[in-house]
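Note that one protein chain of the assembly has been removed; the remaining protein chains are unaltered in position.
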Amino acid sequence: MVKKILSIALCAIVLVFIYAPILLLVVYSFDNSKIIDVSKFNFSFDLYRQLFHNSEIMQILFNTVWLALAAATLSTVLGTAGAIGIFYSKRKIAKPLQAVSQIPVINAEIVTAISLALLFSMVFLYRTYLSLIVGHMVLCTPFVVLSVLPKLKQMDPNTYEAALDLGASPSQALFKVVIPQIFTGILSGFMLSVTLSLDDYIVTAFTKPKAFDTISTYVYNAVKNGTNSSTPALRALSAIIFIIMIAAVLLINLRAGKKKKEAASR
Amino acid sequence: MIKVHFSRKQLCIPYALFLALFVVFPMLMILFYAFTDTVDGSITFTFANFINFFTSTAKLSTLLMSFTVAIISTAICLLIGYPIAYILARSKLRRRNVLLMLFIMPMWINFVLRINALRDLLDVINLLGTQNYLNTIIGMVYDFLPFMILPLYTTLEKLDNSYLEAASDLGGNKFTVFSKVTLPLSMPGVISGITMVFMPSMTNYVVSDTLGNFNITILGKLINEYFTTYDNWHMGSMISIILLVIIFLTLLATGGLKDSKTEARGANLW
Partner (left out) sequence: MAELRKDEKIIEIVNVSKIFDETAAVEDVNLYVRKGEFITLLGPSGCGKTTTLRMIAGFDIPTSGKILLNGKDITDLPPNKRPVNTVFQRYALFPHYNIYDNVAFGLKLKKIPVTYINDKGETYTKLRKLTRKEIDEKVKNALAVVDLEGFEKRSVSTLSGGQQQRVAIARAIINEPEILLLDEPLGALDLKMRKEMQIELKEMHRKLGITFIYVTHDQEEALTMSDTIVVMKDGRIQQIGTPTAIYNEPANAFVADFIGDSNILSGTMVGRYSVRFCNKNFKCVDDFEKNEKVDVVVRPEDVKMTAPEDGMLTGKVVSVVFKGVHYEITAMVGRSEMVIQSTQSRNIGDVIGMVIEPDDIHIMKKEFTVNKYDGYITKKNTVVFGDGEFECDVTQLYPGSHLDEEGYLITADGERIDLTDIDVTVEVDLKNIEISDNADEGGACGHIVSLIYKGDHYQYIVRTEENEEDFVFDSEDLWNENDYVSVKIKPENIRLTLKQENK
């Protein structure tokens, strides 16, 4: 009993630590003062109004989302093809490819960032959209490969052969039989890529065009230049993102959990 | 009719080229830059950057600082993360899946925004600007705790109950069962958690800048400064190489080379 109370207490304290800043921000996004002052609270939607009328922030939000979707889509296509290729290749080819795939995963982001800066400045493409997209793809693609490969390993290898046996051409067999079976892996690779891209600061900072900003770079620079207190609308932006992400993650996982349960009870 | 010969193996060619061009080649460029210098527009081979790093007290103290921050942050993450993961994995709490979700949720939320929210909170309790080191460490723990909890949870959850039953059946008390069976069997999770937290704590300067009020310089920050402020890419590359060696040595020491980070990154949760 004591053990249980201690357990719950520990969990509660850590959860408070994790969610207190988030809660503070969400609550004070409905307060229009420039700097959070816990001694007073003026309820208003002012910050939200300011946010949606701030075309700069709206542009940045748009930038962040399209960059994430573009990078994730390209990474998913490249990574899925790569995983299938690795899976069916001989060990001599598959092993080194898998090892190199681990480099961006293990490496410090700052090292990945400067390595790309060196490469793109050599070919005079430093700080272009190309370097930005490639930078994000370097971060995301290995994760796609690493989430698709296990699904390929789980697949009954004979199903591909069975499709050929029944008259499918190799590409038909791939699209009708292999891809549907590894689709959950592809999907989770895509989702992972989206979150990695949305989350990134360092690689973006080193590869983005000068005039381009994502939420991460904009907020960091605002803090750095001391302009963050002059745009309290950022609080509203953070609050919206927190709420949307928490809702999305909970929804997806609870639904997945339910499905699992249903499958188990059958 | 032209017959297109299709092979599944060939699908890895674009990916292989991508890795070669954007991963392997750039890393070789860092190596090249680290051991060269640009003098009057011509590039010469030199060990100067290497010697410079190890003779500069400023750089060495940055290295020491990064180590200290990383070790303390990792230790705190482990001390908080292990009991949490253990409770989540081994107790019979109802809805522990939802509970786990709550603990690792931050992984999916932009870390710059989260760190700024923490900055606001620290400001409210008057720590900001007064306790730069403490704030940096709090920030690192805040940012990386989920990456410690998840791998620990995964290993502990997979742990077969019959091992524990066997251990107590053979006369072990609760403490011996934990120290002789649970802990050793959860080492892979511990190792992967440590590698997930240690390296970013040495390099993620967004955390140290935002919470240390731009007064704390860690290794990642130093590399960034050599690239942006001082415009000395050769020195920046040398520091990167030194960082890579440290990463490699940590992985070697912990045996974490085999572990993939995908699991810890929550790939299986999406």
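Lettered A and B in written order, each chain numbered from 1.
In this section, contacts are C-beta pairs under 8 Å (C-beta built on N, C-alpha and C of every residue); 3 or more make two chains touch, one makes a residue touch a chain.
Values in this document were obtained by computation on a predicted structure and should not be read as measured data.
Novice: For the chain that's been dropped from view, list the shown partners it touches.
Specialist: When the full complex is considered, the omitted chain touches A.
Novice: Among A:99, A:164 or A:248, choose the residue that contacts the chain missing from this document, as touch is defined above.
Specialist: In the complete complex, the chain left out is touched by residue A:164.
Novice: Residues of subunit A in contact with the chain that isn't shown?
Specialist: That gives, for subunit A, the contact residues 156, 158-159, 161-170, 172-173, 176-177, 180-181, 183, 266.
FYI, only the chains that are shown with their structure count from here on.
Novice: Sort out for me which residues of subunit B touch subunit A in the complex.
Specialist: These residues of subunit B touch subunit A: 6-16, 18-19, 22-27, 29-30, 33, 80, 83-84, 87-88, 91, 93, 97-99, 101-103, 105-114, 116-121, 123-124, 142, 145, 195, 199-200, 202-206, 209-210, 214, 220, 223-224, 227, 233, 236-237, 240, 243-244, 247, 251, 260-262, 265-270.
Novice: Within their complex, state which residues of subunit A touch subunit B.
Specialist: Subunit A reaches subunit B through residues 4, 7, 10-11, 14-15, 17-22, 24-25, 28, 35-36, 38, 78-79, 81-82, 84-89, 93, 97, 100-112, 114-119, 122, 134, 137-138, 141, 143, 145-147, 169-171, 174, 187-189, 191-192, 195-196, 198-199, 201-202, 206, 215-216, 219-220, 223-224, 228, 234-235, 237-238, 241-242, 245-246, 248-250, 252-254, 257.
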